[in-house]
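What follows is part of the complex, with its chains left where they were.
So that you can tell them apart, the chains are marked A and B in the order they are listed, and the count of residues begins at 1 in each.
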Amino acid sequence: MRSPVPEYLDEVLSACAKDDSEPAAIALTTVDDAHHGAGDVEHRFAIQSMSKAFAYALAIERLGWDAVHEKIDVEPSGEAFNEISLDSQTGRPHNPMINAGAIATAGLIGSFDTFAEFASQLAGRELEMDDEVYASESKEAHRNLALAHLLAHYGIIDDPVEAVDHYLRQCALSVDVRDLATMASVLANGGVHPDSGERLMAERTAIQVLSVMATCGMYDDAGDWLASVGIPAKSGVSGGIIGVLPGQVGIAVFSPGLDDHGTSIMGVEMMRRMSAEMGMHLMNPGRPSRSALADVLEDGDETVYVLSGDLMFSSAESLLARLIAHPPETERVVFDITRVTEVSDVGRRMVAEARDRLEQDGASVEIRDNDGDDRLGQ
Amino acid sequence: MRSPVPEYLDEVLSACAKDDSEPAAIALTTVDDAHHGAGDVEHRFAIQSMSKAFAYALAIERLGWDAVHEKIDVEPSGEAFNEISLDSQTGRPHNPMINAGAIATAGLIGSFDTFAEFASQLAGRELEMDDEVYASESKEAHRNLALAHLLAHYGIIDDPVEAVDHYLRQCALSVDVRDLATMASVLANGGVHPDSGERLMAERTAIQVLSVMATCGMYDDAGDWLASVGIPAKSGVSGGIIGVLPGQVGIAVFSPGLDDHGTSIMGVEMMRRMSAEMGMHLMNPGRPSRSALADVLEDGDETVYVLSGDLMFSSAESLLARLIAHPPETERVVFDITRVTEVSDVGRRMVAEARDRLEQDGASVEIRDNDGDDRLGQ
């Protein structure tokens, strides 16, 4: 049996394509390390501004959140990617997704090799710089040098010429959509690589990067993007866009034709279509489990509460609500969590609390988990 | 047995309180219609800017998304709530969460009574205007009148004096945190009231409102708020803040001391603490179900794939991946979805596709659902 996903992705490509002579590609990597693609998935292009998300993650990992936040803010600027968007008092770039912030990030990391190594770990293969792209952009770097000198003026970075060089090398890393989807999937998976299981960044770092992608990743179109597509994303002028649905999937699309925002026209359409058809919107109320209480079985002298899905705040709450409204009439009570997928901290705390109180009321409580598991920490 | 939630909320209140003489309160309403609160939950105050989220929803419901979007953009402005933040060409307010956008929204709705009725439906009780607040703010309305006349100049609204009057009445509606939590829970629940089950707005409208709250709800602090708290929210100068975790819960906090953004200082702290302790961040990778494939049972001549949690893209994908890697060796195949909580469109499509292909390969496939259910539409 073959997976239907590639065919679906082919459909998306065909529906959005405008010009068959241009390369176009989609790739997905799930947090369970499944990989799918369609179109020119081996076509290589420069990572460009999509690198900003990963460089920001690396800077936080190496310097810590406070040190990075002191130099780079996280507010949407409502401006285009190449605006001189610095705080007028402090010179702090508005966010790491505009060029000023990305050059500051490069300056904080301090070494291109460090970034290249990190990006290669994320992609799962050794990424290389496209010398031609680097050479060409080095010649036209006046705006970036202007930003870098301003940053140096305000004491955000030390060596503006080096920071721009590092940034241009970073942007010239050559990738294909499969690389990008895998890199994005690490963010989706809370910082753990879906393939190797290796943690490449703290979960809090991944959350931080995704949040900034959500508010600042699409430049002056950020609000409309989040409202209509609802997937934290970052575009690059090479025609690529990466998107991340937390806990689910990393996505990458590619097609070179750009709109006024410097964003791939067909790439945007592919993302919109997948978001709509796959129900991927971040604000989709159906995403998390609704209720953990799948069943209540009165079995002679015991009452069994069967929980399923994710045991999070709202689902643990449904158990508590039931216990309060209809206290168990038997002395023995069982919480069956064998069907539960995920247990969050708050879910664990709430069920433990319920157990304590039932026991105070004189009941005996058993937690029934899968063999060998003890997810409520009895 | 009593619920531990109110005690937890009491803890949050105590930990964040600075000044016992000031009123303070928290309330939560889950999508399953559970209500919890702590502190001065009956204390009434003006809804102020928190009304903007609901007025925006009402405008979309009544005029349609296109008509509203033509008049009011959805981009973060990076500015304070009272800035004159209009597009310099068209006069279109940057978003509906700043005053200019909210006055435009009031102008589009066209009647205060219509809004009051909608807000009362959301709260589940008849809300009334605080005459004193309305009278006091009507005297100091010069900035809002300035914005309204500009909007009229650009043809966004017709009658600026009426629109401001409507807006001031809207802001003067008197609520407590329980009202606000319930109103917010309708957004969390995709537009359906958790109590009555009545749909008060389209799911797409709720998604739109939550998206705009995420990028624009906290004014010039929007980026930091989303990164650190990760809950779409809206504050009001009366000291209230509402927050919404899609699919889970509506939250309201209240405490009158304000920061420079006009946002409740203690309210922000309470939201931060709950987000951190309850794992409520929108970018939390653990939120949705990770995998639907709970078990694979080889039972003589049939193979049973037991699915649980939410059947969404990423979870359906885990089933497909298994089928591809290890094709079933029996002729009979069962997909057991009795433990599945939610079935998304894409999940349904993907499992149906898997079934077709297995049948093409010669297998017989059975979908096993709860009695009476047929969630995969066989």
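The rule is short, and it goes like this: a contact is a pair of C-beta atoms (placed from the backbone, for glycine too) under 8 Å apart; a residue touches a chain by one contact, two chains touch by 3 or more.
All figures in this text were calculated on a predicted structure; none of them were measured in a lab.
*Asks:* Please report the number of identical subunits in the complete assembly described by this file, where 2 are shown.
*Replies:* Shown in place are 2; the entire complex has 4 copies.
Throughout what follows, only the chains that are shown with their structure count from here on.
*Asks:* As a multiple of 5 degrees, what angle does the CA superposition of chain A onto its copy chain B give?
*Replies:* 180
*Asks:* Rounded to the nearest whole Å, what is the centre-to-centre distance of chain A and chain B, using the mean of the C-alpha atoms as each centre?
*Replies:* 20
*Asks:* Contact residues on chain B for chain A in the complex?
*Replies:* Residues 1-5, 30-32, 34, 73-78, 94-95, 188-190, 203, 206-208, 210-212, 214-216, 220-224, 226-227, 230, 232, 245-249, 277-291, 294, 308-310, 312-314, 317-318, 320-321, 323-324, 327, 339, 341-342, 344-346, 349-350, 353-354, 357-358, 361 of chain B touch chain A in their complex.
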